[in-house]
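A single protein chain has been omitted; all remaining protein chains appear in their positions.
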Amino acid sequence: MARPDDRAPDQLRPVRFQRGWLDHAEGSVLIEFGGTRVLCAASVQDSVPRWRRDSGQGWVTAEYAMLPRATNTRNDRESVKGRLGGRTQEISRLIGRSVRACLDFKALGENTVQLDCDVLQADGGTRTAAITGAYVALADAVAWMRERGLCKGDPLIASVAAVSVGVIDGQPRLDLCYEEDVTAQTDMNVVCTGDGRFVEVQGTAEGAPFDRAELDALLELAAGGCAELTALQNEVLAR
Amino acid sequence: MARPDDRAPDQLRPVRFQRGWLDHAEGSVLIEFGGTRVLCAASVQDSVPRWRRDSGQGWVTAEYAMLPRATNTRNDRESVKGRLGGRTQEISRLIGRSVRACLDFKALGENTVQLDCDVLQADGGTRTAAITGAYVALADAVAWMRERGLCKGDPLIASVAAVSVGVIDGQPRLDLCYEEDVTAQTDMNVVCTGDGRFVEVQGTAEGAPFDRAELDALLELAAGGCAELTALQNEVLAR
Amino acid sequence: MARPDDRAPDQLRPVRFQRGWLDHAEGSVLIEFGGTRVLCAASVQDSVPRWRRDSGQGWVTAEYAMLPRATNTRNDRESVKGRLGGRTQEISRLIGRSVRACLDFKALGENTVQLDCDVLQADGGTRTAAITGAYVALADAVAWMRERGLCKGDPLIASVAAVSVGVIDGQPRLDLCYEEDVTAQTDMNVVCTGDGRFVEVQGTAEGAPFDRAELDALLELAAGGCAELTALQNEVLAR
Amino acid sequence: MARPDDRAPDQLRPVRFQRGWLDHAEGSVLIEFGGTRVLCAASVQDSVPRWRRDSGQGWVTAEYAMLPRATNTRNDRESVKGRLGGRTQEISRLIGRSVRACLDFKALGENTVQLDCDVLQADGGTRTAAITGAYVALADAVAWMRERGLCKGDPLIASVAAVSVGVIDGQPRLDLCYEEDVTAQTDMNVVCTGDGRFVEVQGTAEGAPFDRAELDALLELAAGGCAELTALQNEVLAR
Amino acid sequence: MARPDDRAPDQLRPVRFQRGWLDHAEGSVLIEFGGTRVLCAASVQDSVPRWRRDSGQGWVTAEYAMLPRATNTRNDRESVKGRLGGRTQEISRLIGRSVRACLDFKALGENTVQLDCDVLQADGGTRTAAITGAYVALADAVAWMRERGLCKGDPLIASVAAVSVGVIDGQPRLDLCYEEDVTAQTDMNVVCTGDGRFVEVQGTAEGAPFDRAELDALLELAAGGCAELTALQNEVLAR
Partner (left out) sequence: MARPDDRAPDQLRPVRFQRGWLDHAEGSVLIEFGGTRVLCAASVQDSVPRWRRDSGQGWVTAEYAMLPRATNTRNDRESVKGRLGGRTQEISRLIGRSVRACLDFKALGENTVQLDCDVLQADGGTRTAAITGAYVALADAVAWMRERGLCKGDPLIASVAAVSVGVIDGQPRLDLCYEEDVTAQTDMNVVCTGDGRFVEVQGTAEGAPFDRAELDALLELAAGGCAELTALQNEVLAR
């Protein structure tokens, strides 16, 4: 069973980072996982949410959204509908939890980094591309802050990268494109730190329930994919 | 390190099912996991959502909510705020996916079962109690339908149960109460079918990222807890 | 014309109070008027709304809601619809006005008691059960405050109880169940203090308009029902 | 204790009806109760709400609103706030129930009359002025329909009028202006049919609870006021 | 081609101002442009929006709305729909920009004038009638403030008036009524100061695009109309 784009089962799609895509954001990247394109922007604010005030600690938060024609057929705008969908909020929360693993909030000081991940085009794996890009935008924003002496020491204590894995026709595959995503029996999104530990593991049986062996195979595949993405992140940040 | 209620690390809290708690619902149960109490109601409708019409197949959907004083301090109502929070939607979606693993939609025919899981009191593990109770309410609603000849054959093809697990002070523990939940380094919710396969695995590093060994220990613990809950579900449904 | 449950026209349904149903609320009761079950919770906050600040006076407010499957057929959630219905707001306001008759706000000090009345099952008379239960939860919350020295003197200056009355087939009846409620020509909700005076009188001609004689008969019946409920409240609070 | 405008306790404020104030509405009146001015418009639609279809019966519904500067100090618009307040919905529902007492829905046929009552200036008694005016607009709309043969027979089977009464400094008074309304111990709104029967009685203890004698005095006063308003309605409709 | 009401192409409809139509507003006028009636109210507040605080400068803002039966057929209320339409917001913003041209904000001091323009009946040109009336209400509110010494000097530095113009059957016409408005090929709203300069020019090709000659003819016509309206405003304010 060949993959739609003839990749090996454990092969990522072409990954591309365009750092500094926005002129004004303190950090920004246009990340591509194949046909999936997500614009990640990091905005620095010299304040924290009300519940965090006078704690001496900073905060990082994230919002995910999709342009109406990012997909094959057009979706109505959530701003027009007047409410956020459950999927949007779920992914925003996932990205937020993931990037919070990167930071020492005391070193960040009472500043907030707001990450905006807007999907310009969707071809599967938008949330994992968003997390992988968000880290790069965050790293640039932290560097921007450090240049200006806005932090105490280095708040960036870890990197995160994320990838989707799934079982299609019984075969575990890495980094599913949309065509694969809709047919997967099992679908898992995994977020790892640069040193290979797990921040989030979210596995869902779309069709039949999965057993422990399948779960283990998927975790293995995802850990490898995240390691590759970590290397790509380091490379682009080193430029 | 003793647990707040002196349980063994792999011990569930007392679980109690009050079947038929509501007079009108086609299926209902008031489920308790220790101090957590969730009222689960299953409502049968002889129609399906628009996108499902003329497919010959049924549907099941779920909504989760919490009463304002279910918790230690009062929370504002989402109906008053005029919008559903992200957590509410996320859990509603999780319950929906979980119970969909129980049904053969062709056998269900063009009927919808709507599951409502309302948390009357919260002491940790509300989503897992909700899923575990929702299955019982669903089973009763399906029996109600079968008595009336509304299904073709038996739509109930699997059972589901769910439990939370987490690492506290380095120790993996089963079925966290609220006090444990807020201090857990890693928090995982696992949904299993009655035959021990996985429907959902959602693990989150609340503090430090977790490694594969921790993940394996938690999965083991959760699988055991779900098996116990399955036995309790079978027992209460056999009455 | 017998009543559906063979009660005498001036007879209440079985009334049951489960005090302290919630572990965390400062006052709580699960009240039942026959098949109607309302969970009433009183939450104490050591602040008052903005318009009340620096007045030296406290406040009490109430919110009423119904679970989606409290009724024969399921109703959509107001949180999902994104707006409160008129009926919900009307009843919340009625409960709030009723319990405000119980309190000396100066003695309460700048504290707020928030009453939440959630209908778990509805069989007619939900608003009157809610008011009758809310008073018990309020009394417990005030006792909780007094034990902690949070009030100046005793803020509880009156009790309130409420009951519905209506004319069915020309016969005035006390405490209508749902089946009676939908067929009543005239429907009235009456809130009385423990000493027999009126706090609210809300009478509506559902069918033909009513004359003064009917109105007088209904007021008489309601006053008697409220007196009985007052006795039951006193008994349960004396335990 | 003189009244602010030196009226006798049982005297209405000057009442003025300007019929046909709008060019397009099928019925309309600008009604004044002293300084209170309400524009009542009746719109005829040749359809009924979904739940009423194929019943052969019509419907009448009402909406109440207030312009932002109808009052002493400006109120924010509900359209800008994005939600209807509880008071607005409560009064809209009251007006709707009141005018429904006027109609034989079978004779109306499957038509809807929508009544809009917009308070242009408020000086107490806006809901009672709205009901009293709404009847006149409704009568004109029904006449408009009958001229065009849109009804079967005469759907207008009763008239309604409404007035507020209250106790100020121990004295029962008719048709309270704003200054009296805010100081009333007891406040009651009464809706009567032209033949003197009651459609709605809504009494509220704003201060101390009221006893049966006070209630009786207020009902007496209100019934007299409604009779006077009925005579004025008949007079203006006879022109 | 005669106009529906036989006016000359450059003739305004009868214009009528009823100053002080409201008892409480600091300035108010019921303005009529033929069948179009707009109630304009100016409310003075001794504060400014947050972003304007401590600037020593005042602010003026405007809200436009239409009663549901102002038009031939009834429109649903925006308060009931829960959201403001684009047209409503666009016109509110236009009125706000227009009246801001009238004021010296330093002389106004840290006060806000809120203008409410509510269309009671619509027959074309509601936004231009609203602007023309809003100026009169504003002038009265400023006079009210000056009498009380709330301003520094005279904040009223200009007057504004507005009129619509359009091309119907190739003929440029002034002050379109509804019947003309819906058939106009080109439709323009022009706001001028009393000294004949432009504050806003908004021209739209409803049918075929328009050329420079048509544009010039319309601007000429509008400037003349605004000059006439300015004279009428001065006259009514001089009374």
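Note that the chains take the letters A, B, C, D and E in the order they are written out, and that residue 1 is the start of every chain.
Rule of thumb we're sticking to: contacts are C-beta pairs under 8 Å (C-beta built on N, C-alpha and C of every residue); 3 or more make two chains touch, one makes a residue touch a chain.
The shown structure was predicted, so the numbers you read here are calculated from the model rather than taken from an experiment.
Under the touch definition stated at the start, the shown chains contacted by the missing one in the entire complex are A, E.
Checked against the full complex, the one of E:V80, E:A158 or E:A217 touching the unshown chain is E:A158.
Touch with the chain omitted from the figure is made, among A:Q11, A:Q57 or A:Q121, by A:Q121.
The missing chain, though absent from the display, is touched by one residue of A:R19, A:R83, A:K106 or A:R212; that residue is A:R83. Mapped onto subunit A, the footprint of the missing chain covers residues 22-25, 28, 35, 39, 41, 43, 45, 63, 65, 67-74, 77-80, 82-84, 88, 114, 116, 118, 120-121, 123. The omitted chain makes contact with subunit E at the following residues, 83-87, 89-90, 92-93, 97, 101, 158, 188, 192-193, 196-205, 208-212, 215, 219, 223.
In this text, only the chains that are shown with their structure count from here on.
Minimum number of contact steps separating subunit D from subunit E: 1.
Listed by label, the chains that touch subunit B and also subunit C number zero.
With centres taken as mean CA coordinates, the chain nearest to the overall protein centre is C. The contact pattern of D-E recurs in B-C, the pair among B-C, C-D or A-B where over half of the contact pairs coincide by residue number. Greatest Cα centroid separation from subunit D: this falls to A. If you average the Cα atoms of subunit C and of subunit E, the two centres end up 50 Å apart. The distance from the centre of subunit C to the centre of subunit D, each centre being the mean of the chain's C-alpha atoms, comes to 28 Å. Residues of subunit A in contact with two or more other chains: 82-83. Chain contacts in this assembly form an open path, with each chain touching only its neighbours along a single line. Contacting chain pairs (ordered by label): A-B, B-C, C-D, D-E.
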